[in-house]
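Omission of a single protein chain aside, the complex is shown with its protein chains in their original locations.
Right, chain A next:
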Amino acid sequence: MSSVKKVTLKSSDGEIFEVEETVAMESQTIKGLIEDDCADNAIPLPNVTGHILSLVIQYCKEHTSSSDSNSSKSNEKLKAWDTQFINVDLNVLFDLIMAANYLNVKGLLDLTCQTVADMIKEKTPEQIRAMFNIVNDFTPEEEEEVRRENAWAFEISLKNNNVVDTFEVEESMAKELQTIKNMIEDNYTDSVIPLHNVTSDILELVIEDCKKHVEAAESESEPSYSLASKLIDDPLKA
């Protein structure tokens, strides 16, 4: 007959929460207090309001039970729960970040930080400032200086599909030249590779075309489908 050990937490606005010890220990801060025997009375948490504390406790409950029963809750289900959970107002999100940091709940801190990172991704500075109400307090000269200091970070990148096309051409080429491809991939460059089955003029042709193809890829020109098809038609015996 074991009684479940509980701890009492008191939020900044006086709300009292009784929580199982194992759940509370998801917070490394609280865990430390429990282990140092400072948790006999209610633990005061002056930096966390009742509303936020209840959310944190919810998170901890969900994540303790999943680690208990040998991940009977699948990772996918937990991830889905997390996504639902974190779908909150921006103010609440920041409160959660600060609470997770103060209480040292790693999973929650990771989740909240990732959420903010996802909001920043692929947006322009103007959009991000608008989203978070950041005021641009640079003078024009200062802003110019900052841009110059990290010029590369402000270059517009061209997302071209050449890379994908090149990939496809190389794949079909590689399929036909599997042997040579593997030799090259293995960086087998220090000795002479004997190709018993290929005569010297065929080999020359192959090498010539490979060179051309590589140069084409390097100069980022249009993928040379014609080169590849010419190569495939060559009577390769390797």
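Just so it is clear, contacts are C-beta pairs under 8 Å (C-beta built on N, C-alpha and C of every residue); 3 or more make two chains touch, one makes a residue touch a chain; residues count from 1.
Criterion: contacts and distances are computed from a predicted model.
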{"item": "Chain not present in the shown complex, as UniProt names it (candidates \"Protein ABIL1\", \"F-box/lrr-repeat protein\", \"Translation initiation factor eIF2B subunit delta\" or \"Centromere protein T\")", "value": "\"F-box/lrr-repeat protein\""}
{"item": "Interface with the undisplayed chain - residues on chain A", "value": "87, 89-91, 93-94, 97-98, 101, 109, 113-114, 116-117, 119-122, 125, 128-129, 131-138, 142-143, 146-147, 149-150, 152-154, 157-158, 160, 163, 166-167, 170-171, 174-175, 178-179, 182-190, 193, 214, 217-218, 220"}
